[in-house]
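Okay, so here's the structure we're looking at.
What follows is chain A.
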Amino acid sequence: MNEFPLISVLTFTPLLGAALLLLPGVGDKGRARGTALAFSLLTLVLAGGLWWHFDPAARDLQFVEKHDWIPSLHAQYFVGVDGLGILMVLLTAMVTPLALLASYRIADKGPAYYSLLLFLQAGLLGTFTALSFLHWFLFWELSLIPAFFLIKLWGGPRRSEAATQFFIYTMVGSISLLLAFLALYLTAGTFDFIELAAKGRSGELARLLSSKLPAGSWPALAREQLPLVIFAGALLGFAVKVPLIPFHTWLPATYAEAPTGVTMMLTGLMSKMGVYGFLRLLLPIFPDQMRLVLTPLLWLAVATIVLSAFAAFAQKDLKKVLAYSSINHLGYCLLGIFAVAKATGSDAQWTTEKTAALNGVLLQMFNHGLTAPILFCFVGFLEARSGGLRGLASFGGLRKVAPVFCGLMGIAMFASLGLPGLNGFVGEFLIFKGVFPLVTWAAALSVLGLLITAVFLLTVIQRVFNGPLNPQWTGLADLSRRELWLVVPATVLMLAIGLCPQLLIGHFNTTVMVMVEHLKF
Partner candidate 1 sequence: MITFSYSQLLGLVAPETILVLTALVVLAVDLLVMRESSLRDRFLVSGLFATVGLIIAGAWLLAINVPAPGAHEVVVGLPMLTGMYVDSALGRLVKVAVLVLTLCTIVMSLAATFTKHVGEYLALILLATVGMLFLISAEDVLMIFIALELTSLSLYILTAFNKRSLRSAEAALKYFLFGGMSAAFMLFGLSYLYGLSGSTGLHEIAARLGGPILDPLVAAAIVMVAIGFGFKIAVAPFHLWAPDTYQGAPTPSAAFIASGSKVASFFVLAKVMTLGLAHSGGSAGWGGYAPGWLPVLAVLVVLSTFLGNLAAIAQTNVKRLLAYSAIAHAGYALLGILANSPAGLTALVFYVITYGLTVLGAFAIVGLVEEATGEARLVDFAGLGRREPMLAFCMLIFLLSLAGIPPLAGFFGKFYLFAAVAAGGANLSLLWLVVFAIAMSAVSLYYYLQVLKQIYVAPSPAEPIALRVPAATRVLLALITLVILVLGCAPNLLLGYLLAAQ
Partner candidate 2 sequence: MLAWTVYISFLGVLALMLLPAGNARAARGVALVTALLGFLIGLVSAFGFAPERGIQTITRTAWIPGLGIDYYLAADGISVTLVLLTGLAAVAGILFSWNIEHRAKEFFVFYLALIAGVYGVFLSFDLFLLFVFYELAIIPKYFLIAIWGSTNREYGAMKLALYSFIGSAMVLVGLVAAYVTAGSKTMDLLVLAQYPFPPALQNWAFPVVFIGFAILAGLWPFHTWAPTGHVAAPTAASMLLAGVVMKLGAYGALRVAMTLFPLGLATWRNEIALLAVIGIVYGALVALVQKDFKFVIGYSSVSHMGFVILGLVTLNTIGMTGAVLQMFSHGVIAGLLFGVVGRMVYDRTHTRDLPELEAMRLNKALPFAAGTFAVAAFASMGLPGFSGFAAELQVLIGAWSAFPTYTVLAGVGIVVGVAYTLRVLQMAFFGEAPEPVPEAAHPLPPITLPERLGAVLLIATTVLIGLCPRLLLSLIGPSFQSPLFEHVLKGGNL
């Protein structure tokens, strides 16, 4: 515990950058983006150091820092990472520089834009490393403020509605989450995730909940149902963030209106906050409750996968297509998580399946976090060239004028639809491998989603890249050197993970095994 406080330094580096950018002089025109980029790269280096020093075999949390914060509430400043945390930290550190790079076109952004982006990054890093509710919630909510302003001030024509919708939906979720955890605190007397999880596993939490909350307060409910209500509150918070259908309606508009760099952060990182919440909080703390309502939850996950795929298919706007496809991909994560929660007994076979599914979920989180932003980035490039047009029907035959662009974007598309050899395949494969034996019907239905995804992504490729060239775009420029710098490393990474997923899985496999062990019933 007396080591170098690497996580704190990591979290506060972007924050420092954000503050520095607001100082007069530092953030002058031209220099702002460079400064921001420098800070994000520094963060990446730190995250790399963290990854390097992380011991993949250790079962415990690493790089733990723990200090008293509000003694009267037993609230602590408590950070640390396990395989899940470090994966997310790495992803955040990688996507942020890309988002900064992708924002180069923004003319009147000035330092405020970059400052907010770094602020957002700090919020994300904090969320992925905090292990005590209050402290975690602080970052979880604080990341909303920069996101709100980034959309509000620099978004597309309907940015006001989008920003408001985004903020309010998320806040509704957050507040219900907060209320749920306050009730937990009241019964368990701690905000510590680890302790809460231990109490949740042993069933003590549910017992305390039904005994400590005043009896008769909700006459319509049986005592046993109280924990379920609390679970529902917490679930809502994460379900909005991921999002799970039917809490998704904020997402398409928001993704479509936000500037490209911000959409990358939103889809790549902020949506992961929701999945992360499921893994870090819901699954460990409420296993019993989750099991009680498993079937409806699975239905929701299936609906998310299938319906969003259909919705994406119906879209005319490239950004909206990607937005729905993003929902669709995260649906697989949720499917995996819910399936894992199923009561199966502790046979070795089930353990294997569950481990596979969870490994898939984590991998899928990372993959989607990498692929989806890059896709949005490509659409951003296209939009910048077309003067704001991004309709599916507005283009055609682009392959002829911009072969590099189409080639690289095509790779990303295939990664997204899960072509073997690219990163998307491994994650989805593992999820389905685990889920099929666990809940066959859900897996079978979800395959439909996979199918439609393939159909709509291919449609996009066909409508935009192939076909007769729309004469309007004969002068369309191919990727510039600067843009190549952005997308090439990401593409390389997609290939690398696709070919050698062990690079990542090796780091979180132990954590996943611990999680599955804890789930043994």
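Criterion applied: all candidates are chains of the complex that A comes from, given by their letters.
Following the convention adopted for this analysis, contacts are C-beta pairs under 8 Å (C-beta built on N, C-alpha and C of every residue); 3 or more make two chains touch, one makes a residue touch a chain; residues count from 1.
Every value quoted in this text rests on a predicted model; they were computed, and no experiment measured them.
Enquirer: If you apply the contact cut-off given up top, which option from 1 or 2 ends up touching chain A in the complex?
Expert: 2
Enquirer: Touching candidate 2 in the complex: which residues of chain A?
Expert: 69-73, 134, 137-138, 140-142, 144-145, 148-149, 152-153, 160, 163-164, 167-168, 171-172, 175-176, 178-179, 182-183, 185-186, 212-214, 217-218
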